[in-house]
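A single protein chain has been removed from this complex, and every other one stays in its place.
Moving on, here comes chain A:
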Amino acid sequence: MDVVVQLQRQLADHTASLFHEGFLNEQFNQLQQLQDESNPDFVVEVVSLFFEDSERLLNELAKALEQQAVDYKKVDAHVHQLKGSSSSIGAQRVQGVCIPFRNFCEEQNIEGCLKCLQQVKHEYSLVKNKLETLFKLEQQLIAAGGSFPTL
């Protein structure tokens, strides 16, 4: 029983810090509301899609910004997609970097774009790690016989 309590606390703390530090926002709660017995893995599934999608987009962005003649419309389209999907899962900090990123696209500012790409990659890997930890804790908790409340 102690293990369960411990894990529950760990999970609660970790989740709280994710929100507190701005990695996640209310939209993530919305996703959790959509999870139930009939769809017990919904959040993990959506977030996994987000990971796949983001990695693809980040690769495309890197490629696009390496070109001699940068196609800023294309870059902007990718950033727009990244902004959209991160917003849909509540990945606030990733979403946040996309805003100045789009502005730099509009200005056709290569320096600004490259800097934003670095930042967004950084924020993405941070939130990815934290979400993976979250899911791992949830799994451990379930394995230990406990359950986690959705926020």
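One rule holds for everything that comes next: contacts are C-beta pairs under 8 Å (C-beta built on N, C-alpha and C of every residue); 3 or more make two chains touch, one makes a residue touch a chain; residues count from 1.
Note that contacts and distances are computed from a predicted model.
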Options "Ubiquilin-4", "Pleckstrin homology domain-containing family J member 1", "Propionyl-CoA carboxylase beta chain, mitochondrial" or "Two-component response regulator arr5": UniProt name of the undisplayed chain: "Two-component response regulator arr5"
Of A:S88, A:Q119 or A:Q140, the one touching the omitted chain in the full complex: A:S88
Options A:F42, A:F135 or A:F148, residue touching the unrepresented chain: A:F42
For chain A, residues in touch with the removed chain: 27, 30-31, 33-34, 39, 42, 45-46, 49-50, 53, 77, 80-81, 83-85, 87-90
